[in-house]
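The complex appears here without one of its protein chains, the remainder shown in place.
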Amino acid sequence: MSQSAPQHIHAEELATVEPGGEWHPKIVAFLCNWCSYAGADLAGVSRLQYGPNVRIIRVPCSARVNPQFIMKALQNGADGVLVSGCHPGDCHYISGNLVARRKFTLTKRFLEFFGIEPERVQFSWVSASEGGRFSELMNRVIADVKRVGPARRLVKNLP
Amino acid sequence: MDRATIRKEDIPKLKGEGKFFAPGRKAGDATAFVELVEEPAEILYEYGNVRVPLKQVFFPQTEVLCEYDFDEITEVPLPTESIVVFGARPCDTRALAQLDAVFSPEYKGHPDPYYLRRRENSVVIALACSLPCGSCFCTVTGGGPADREGADILAHELGAAEPGAAKPGAAGSGDTLLFEALTDKGRALLEAHGELFAEAQAGQIETAQKAAAAAEAKVRELNDLGVDLGAELDALKRNMDPLFEDSRWSGLTDSCIGCGACTYLCPTCYCFDIADESRLYKGRRIRTWDSCQFPLFTRHASGHNPRTNKKERLRQRFMHKFSYAVENNEDVLCVGCGRCITACPVNLDIRDVIRAFAKGIQSEHVSQ
Partner (left out) sequence: MDSRTEEIRQAARKLFAEDKIDLFIGFEAGTLPLRSRPCFISAREAGEDGAVERLVWDSFCANNLAAYLQKYHENEPNRRKPREKPYPRIGIAAKACDLRSIVALTKERQVQRDSLVVVGIPCRGMIDRRKVEAAAAAGAAADSAGGSAHPGPGGAPVEILAHRESEDGVLEVTLRGGQTLSWPREEVLQACCLECRLPAPEGADVVVSGEARKPGDGGYARIQEFEAKSLEERWEYFRGELARCIRCNACRQACPTCWCKECFAEQTDLKWIGVGTEPSDTMFFQIIRIFHQAGRCVECDACYRACPMGIDLRLYTKKIVKDVEEAFGYLPGFDPEAAPPLTTFSEKDTDSFITDPDKPAGAGGDGAGAGPAGHETHAKGH
């Protein structure tokens, strides 16, 4: 059973420290196409500011997000991962986010049990009309990740 | 000098410029050859055999071969530091001799520089067994608890209890070891650290020899499998291959769950995988241990897999050890250490296989 790959993160973009400068976190955000991605788009069109630290990956539904995506992002050097979908009850595919909700409940608790900082892996519901909410959410996540510093625990150091 | 005694507390001083490996405890009963870096070094003596075998030192489980960045390839330089290993049981050093043969230039013309470089720069000090375990069958494969093949020095604990002694766990008692140099490298090590050694007394040599003989007798008593594989190489070459289609293989392999514990803990198993790990344009090429027990081991790029079930895979393991290796290398690729038996989650026992086929293996002229 093969799974299609999430869009590539370019290696150069994973260098999170500017030469001589301060560290900027790199956040990978998995946004569901119908709500959260549209919400992010609305934030952009409305010129609502949020940190440039986010790399967005569009998925059809939050249920598409496999915990392995989150682990892989952390392994590849992401400092934080956000997964955002439609509000429960509003899923474009009716119940995708409702099943995902159970998966994410377990993922969140499980990763923290191992010692992964809870600030690094966050989940949210953002609808297509909530551009403001999206930008606030991003700024909040960026601030949280800044507080816990660069991710080191699961990073796989390749040349 | 060829024989000398040394105190246990002086062993870490044999380190030299490079690395020093000795048995250490990772957790519970999981032991391995660990690099001693702290002073004073804590060497573990109380062990039957180290769980992760000696091959780990010379053939590490994960090894980076080269790194690449788009079209630029940087080979990882071969290690140059010297290696001293202390405390390998004679079964493990005998296994090392078998790995030497497989990785050497003479074997099908493909020398393994990573392994060979480490071996060239190493001195291996074996530690003879005085208390063989119930799962040891080194004598069946042509070895023994004080076997001399593969090591540069053979050490004996003086004052260790005899097998069957009332005092359990007396291996590790006594604070002096007798060192017997077996190769030029061994002799050179003894000379380089002359101040740590004292001349061996005749009485000490005799004690060591008696302990070795008693241990060997004990192993033979514990594990009589009906055939002496070490002496039956010609018979194995003739008789093992036709046993490929024998109907008994199913029964012997039914309970296997297909994990790789036996192969990874086997001191003579050497199969490896080479994989590239990259992140877009940059990456590295690594070599890792692989196991013929994994279903994907023989999967072809086409998707076809000639060994689809565990009977075929487990049969392959035994045939490699008792048939193909004998043809290719004039040696049974098993040293009777028994790790596969103790590690197997379902207690599959290679001795059952040997016993089952013993009659078929034996030379016709040997009386039953």
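The letters A and B name the chains in turn, as written, and every chain counts its residues from 1.
Definition applied: a contact is a pair of C-beta atoms (placed from the backbone, for glycine too) under 8 Å apart; a residue touches a chain by one contact, two chains touch by 3 or more.
Predicted, not measured: the structure shown is a model, and the values here were computed from it.
Student: Which one, B:Thr93, B:Ser135 or B:Asn239, makes contact with the chain that was left out?
Tutor: Answer from the full complex: B:Ser135 touches the omitted chain.
Student: For the chain left out of this view, which of B:Ala275, B:Met319 or B:Ala358 touches it?
Tutor: Residue touching the chain left out of view: B:Ala275.
Student: Considering the whole complex rather than only what is displayed, give the residues of subunit A touching the chain that is not shown.
Tutor: Listed in rising order, the touching residues are 1-5, 67-68, 71-72, 75, 82, 87-90, 95, 98-99, 101-119, 122-125, 127, 133, 136-137, 140-141, 143-144, 153-157.
Student: In the complete complex, which positions of subunit B touch the hidden chain?
Tutor: 8, 25-30, 32, 44-48, 51-52, 61-62, 131, 133-135, 163-175, 251, 254-255, 257-261, 264-265, 273, 275, 277, 286, 288-291, 294-296, 341-343, 345-349, 351-352
Rule of thumb we're sticking to: only the chains that are shown with their structure count from here on.
Student: Just curious, how far off is subunit B from subunit A if you go by their C-alpha centres, in Å?
Tutor: So the centre of subunit A lies 48 Å away from the centre of subunit B.
Student: Flag every residue of subunit A that touches subunit B in the complex, lowest number first.
Tutor: Counting only subunit A, the residues touching subunit B are 8, 10-11, 14, 76, 158-159.
Student: Spell out the part of subunit B that touches subunit A in their complex, as residue ranges.
Tutor: For this pair, the touching residues of subunit B are 67-69, 277-284.
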